[in-house]
Structure formats: C-alpha cells, structure tokens
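In this view, the complex is presented without one of its protein chains, the others remaining in place.
Letters A, B and C mark the chains in the order given here, with residues in each chain numbered from 1 onward.
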C-alpha cells in the first residue's frame, strides 16, 4: 500500500506492507526498519531500528493527531489510488468557514449577515465552563451566512458562519 | 425482554425494557427502580433506588462473570424464547470433560486411556510460570480419552481429557 | 464518629472526600446534577442522589435540595469540598438548623473572614501584620492623599467588595491618584454596585505564600507549614509547592504563629488557610483567610505525612487534634500541577468533550487525585479542573524531576489540557532556581515561545504511525471511535455529537 501522508502540512510518501505479519516500510523511497505492536487501542509501540517510541493516536471530529512523546502532529492520510481526500487549496480565495473549536453555547452574535468584516474581527462569542471566547473572522470579506443564533448549543467542528 | 439469569447456580427471571432510554425492570415479578450508565466498556454504574454500585463485567472464554464490589458472580443469561442455552444437566452421569483452567504446558500425563480413576485422582500435570498444577478427575470412572500429549501447549478452556 | 457523610460537591474533590470516608469506614453519599450522572464521584459513592439541572444554582448551590438529600439518605454530616457552598455561611447555618454537622468552620468564623475590610479590622486588633493602608473605605480624596503619603508610593486602590481585579488601580505617583480613585470608584460601582474603595501599599512582585492551619473544637490550633502559590494565571493558582523555597524554619515559625493568631482571633475551627503576600525583603502581610479545604492541600499532606480530610472529619466529630505542634515533621518537597481542560493554543479557553484515551502516570513519588476516566465526557458547565498531579521528592529538584517524568507519562486524548504548560514551567530556568512571584507566569506566557523545530525523527515516527493506524483501521481505534453509552447505534459519532447525545440522554433521566 502506498499513502500520501501530510504531517503538519508537509507531504511524505509512505509504502507500507506486511508480508507474514512483519512491517516493511519505505519513507519517501528510503527503506526504514520498523517493528510495531498495538499495545492497546490508539497506542502503538514502535521501534525504528532499535529506538523505541510510544505513539498515541487522537481521533476527534474525523481528524487524526499523532503524539510522539509530548509532540503533537496533525496527520492526513490519503491513498493516492482513491479519489477521496484531494489536497485542499490552502489559499485565501473562496468562502471560509468559521467552526467551533470546542462544545459550548453561543452567547453573542457580533455581526449581521451581509456585513463587511476585517480579518481578525470578532464574529461570535462562545461560552463554556464559565469562560467566553470570541471567534474571529479568518479573512477580510463579507459575512455570507450566520448559521447559529444566540443561546444555541454547539459542538466542536460545527460550522457557525461563512465569510466570503 | 425477558431473561432467565443464573447467578452462581441460582435462577432468576428478569424483565428488562428501555422505553425512551430509561430502564424498567422486574426481578422475579417484583418491580425494581433501576438507573444504569455504561461508564466505559465492561463497567456499569448502577443505581438501585438511590444506592450506587459499580459493576464490572469479565468475559473470558465465552463465560460471563460480574463483580459487584469485590464479590464475583458467575452469570448465565438465557432468552427463554430462544432455543440456545438450555439448562445443562448438573448431575454426575454421562461423560465429564477435564478442561484447562489457564494457559500452560502439559508436563505429565498420569493415566492412560481406558484406565479406571477415582474422583479426585490426578490425570494430568500442567505447568505455567514455573509452577506445576495437577488436574484431577471430576468423577469416578474410566478415562475415555486423553486429548493432549506431554509437551503440548494448552489454552484456558481447552478440553484435555474425558472421563465417563 | 459519623456513619454517613454527604459530599456536596463533584469532580476530583468529591472523589477525594469519598476515599477518605471509605478509609474511615464511613458511607459516602454523592449528589449530582443531570450532566454528572456518569461522573466518577457517582461511580464511587455508596448512595447517589440526583439534585437537578446542570446550572449550579439548580443543583450544587441549591441549599434546600442538598439538605433534603441529607435527610432522605440519613447523612449525619456534610463535607462541602471547595468552591460551591464551602464558604457559604448561610449554608453552614442551615446545616446547624437541620441537625447535620457541617464539616468546616462555624458560620460566625466564616462571616468574620468573609468581608475583606472586616477581616482586616479583626486582624488589626489581633496584631497581625497586614499591608499598610486603610481598613475602611476612603471617605475623601484628601484622606487618600494623606494615607498614600504616609505609607509611601506605589499604592494600590481596591474595591472593598472587589475581586478579579475589578475596581483595582496601581498608583505610582501623587499626580495619578485623583483620576485613579475616580476610575476605581466608578468601576467598583459598575461591577459590584458598591463604590467603596480602600487604599493599600502596593507590594511589587510579591510572592503568594499561605499557611495551613488546623483547629479542633477544644481550643487547640496548629499550623502545618506553608505553601508557595505564586504561579498564577488570571488570579488562578496553577502550580503550588510546599515548602516554599524562600521560607526557612525561623520564618515558618513566625508565619505559622501569626496564622494561628488569625485563626484564634476568628474563633476558627477545622481546616483553614491564611494567605500572605511576601515582599522581596521577605516581609509578610496578611491577605485573607480561606475558610475551607484548599485545592492544593495535597502538597501539605505529602510533606507532613498527614491526611487533612481525615483530620477535618475527626475534628468535626468532636475529636481532639491527635498531635501537638512539636510533633509536626516537615520532610521532603512536593509540587502540584492543576490539570485543566483548557486549550493552551487558544488562550487557555476551556475544552470540554469526550476523553478518548487516558494514560495515567504512577510510580515513585507520584500522587494523582483525579475526577476523570477514559470514555467520560467532560461537561461544559463547571470549573475545568480535571485532576491534580502531585510529585514528591527528597528535595525540590527530585520533586521536579519526578513530576516531569510523570507529565511525560500522562496522556489525555480527545480534549485539550494544559499538560504542556507544566512541562514548559518545570523546565524554565527561573522556576528551577525558584525565582518566582505572582507575575511570573504571565511573563512566561508572554515570551514569544521560540517554536522549536520538530524533531525530524519524531516526524518520521509520526508519518509511519499514521500509516500503520490507517492499515489497522477500526480495530486499532479506542474510545474516540467507539460510543460508550447506552446507545448502540452503529454509526461512528464524532466526539462532539456523542457528547451532546450523552448530555441529552442524561438530561432525560
């Protein structure tokens, strides 16, 4: 199997096979000696050569993060043969979504639909655990849509507004 | 749903329903106020009235044991409408199986096929973690079959011999 | 001794008190709000009673509901933990009226310490050193001018009803005084509906050091050594340690004796804490008294070998202190990290949600007081304190090294926590040299964190692990991908929707 793997925004190509239960692995064409055991769900004990690592996998809202020691890496895995998971455009053009980063309650909507905003301008205020957090516009543009109203409960990952 | 539940050899009839997400429960016809939450897999937080219990479920080799505090109960659950899980004859007639209670290695076979044994006579010796354990005949009778030989590795629940 | 104690709290402190009850052979009654049915304190209690909606005013702050449960369950005492009703004199009085013992000081002692200016007046009479200034509200600008000149600039203006920095002004020179006073008064009026403002000498870069006291109901009061709590963010303690690196036995004795004097002046009983500000010349000034068990009590327990909750219960049951001041032995060093559900990359905003993976530290010198477990959904309705990790060592260096090791073992997946903050603090050279004051943490967080480039080997490991987890698929996935709950729906819920579903389900009870 060949995968395109993005770790913190950088791309790597990984060839991974498991003939007879042993992993065989090429990273960007270079052979790497790998020995891995799933200690428990989401925890891998990996040896690269004789160096040992414990890797934790965090899966939240469909996103994968890997922890190597206390370093956290955002990972995206694509199988190049499949059509899923095309690389997303990373530029500022086009509409941008404003999403909730954690569960909470909308306590204030600061702008109205159709209004102009600067990048970094406050759009919504979310409250959780007695603290309020202002969510800011990811870009300069027009508020195309506000998808929530004051008092609404939201979840991590929910789209709250769209700026275009 | 109605279940026949055997706890440490004694039978109970349990009617269990969950209209609208709340448990409703009758035990041997008597209504019991039950509130249960699965805290994590195999761990149930149960309230009977306002008394709180943490119950752990142990599933090994297809058998279920429940721990209430530090008390352990063997449980068998049968759905009376199904044909599975008929009550087994609990008497001494008929062939009896000698099973391994834990993984190990057969280090000695003490009797030969066809020989007569007393109840409690040693049949096999199993070793694990440097210790040997003599498995004894569950009844007086004839060794119908020895299913393992010296040196064999066995698992918990494996049938090792049959006495009839 | 009590037969049954109701714990009017939740989270790690409720678990802490339940453990003490069980150790003493006492049954523990939990109360819980609708979003806390699956909380650890309910799992561990002997009896558990629902007391209402998530909002604390409907449940954990509702005096009547809690007293009702005490009556129904037959509890003969109530432990309030910290926060919620723990410093509520009205609750302490209601307990007396209901004939159930409140495990803490009397309502009168709470009242004496509850108002900052009143406490200050009492301390003045008892000869306790406090920050020079007025112990009553300022009556005029002229009075302010006169006092400021006497105690010397810089001075601090403070709202009498204040808290959280509202109505506070630091004044460096006489020219600023007038506008500052007006500003403080109008802010105090707006914030608290009370424009009373008093004046104090400003202590620059102070340390926050507090003294634990314990008083039985027979007139015996002892001190159990100090805690250094200078590491604060938004006036919230983050790391506490005992002993304080700057307190020697002589200073400890002096502070301890003052703390005992404070307690006696208030007719104090049970466990309490006297807080001091300490200036750079090691002068210490009375700040306030906390009339409850503190979050950070474990560091004192580790260096003294005592169990403060056991002692609270024994004192409340009428027992005498089982030791004298001379018998208190302080040995070693302990440091506590408060693990919060908050996001270090998002200005420490709270981060409730489902804990998908939890790896716990243990081993030599490590104590963990926790209210969480794998698969639990942290509700968004309460203080985000999840757990306390405490390291003990022969000396401060060993306590730091053990705590660092344990922090590296500790893993909380699915939600954000401030674990990385502690690694940052514990490796800071100034922290290691014990150069701290209450501004330390804000300064540390303001420093442009030199974004260390990721270790290329770690990136390689992460890449390969991402591939392997993908190959292994769902069979290698933990609680994040598996719903825990009475719901056996086959679809993979996201963490967030699962959280909401759990909340809804529990709200249906």
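The definition used in the following text is that a contact is a pair of C-beta atoms (placed from the backbone, for glycine too) under 8 Å apart; a residue touches a chain by one contact, two chains touch by 3 or more.
Everything numeric in this text was worked out from a predicted model, so none of it was measured.
**Student:** Would you mind listing the shown chains in contact with the chain that isn't displayed?
**Tutor:** Answer for the hidden chain's contacts among shown chains: A, B, C.
**Student:** Out of A:51, A:112 or A:149, point to the residue that touches the absent chain in the complete complex.
**Tutor:** A:51
**Student:** Looking at the full complex, which residue from C:235, C:282 or C:331 touches the chain that isn't shown here?
**Tutor:** Here the residue in touch with the unshown chain is C:331.
**Student:** Tell me where the left-out chain touches subunit C, residue by residue.
**Tutor:** 15-16, 19-20, 22-25, 44, 298, 301, 305-307, 309-310, 329, 331-332, 360, 362-370, 392-394, 398, 401-402, 404-405, 408-409, 472-473, 475-476, 482-483, 486-488
**Student:** Even though one chain is hidden, which residues of subunit B still touch it in the full complex?
**Tutor:** Counting only subunit B, the missing chain is touched by 1, 3, 5, 7-8, 10, 12, 14, 16, 18, 23, 25, 27, 32, 34, 36, 38, 40-44, 46, 48, 51, 53, 55-62, 64, 66-71, 73, 75, 77, 101-105, 128-131, 133, 153, 155-158.
**Student:** Please give every residue of subunit A in contact with the chain that is not shown.
**Tutor:** On the subunit A side, contact with the omitted chain comes from 18, 20-22, 35-41, 43, 45, 47, 50-52, 54.
Rule of thumb we're sticking to: only the chains that are shown with their structure count from here on.
**Student:** Could you tell me which pair, B-C or A-C, is linked by more C-beta pairs in contact?
**Tutor:** Higher C-beta contact count between the two pairs: A-C.
**Student:** Taking the mean of the CA coordinates per chain, how far is subunit A from subunit B in Å?
**Tutor:** Distance between chain centres: 46 Å.
**Student:** Taking each chain's centre as the mean position of its Cα atoms, how many Å separate subunit A from subunit C?
**Tutor:** Subunit A and subunit C have C-alpha centres separated by 33 Å.
**Student:** Can you check how far apart subunit B and subunit C are, centre to centre, with Cα atoms defining each centre and the answer in Å?
**Tutor:** Each chain's C-alpha centroid was found; their separation is 48 Å.
**Student:** Find every residue in subunit C that makes contact with two or more other chains and list them.
**Tutor:** Answer for subunit C, listing residues that touch two or more other chains: 479.
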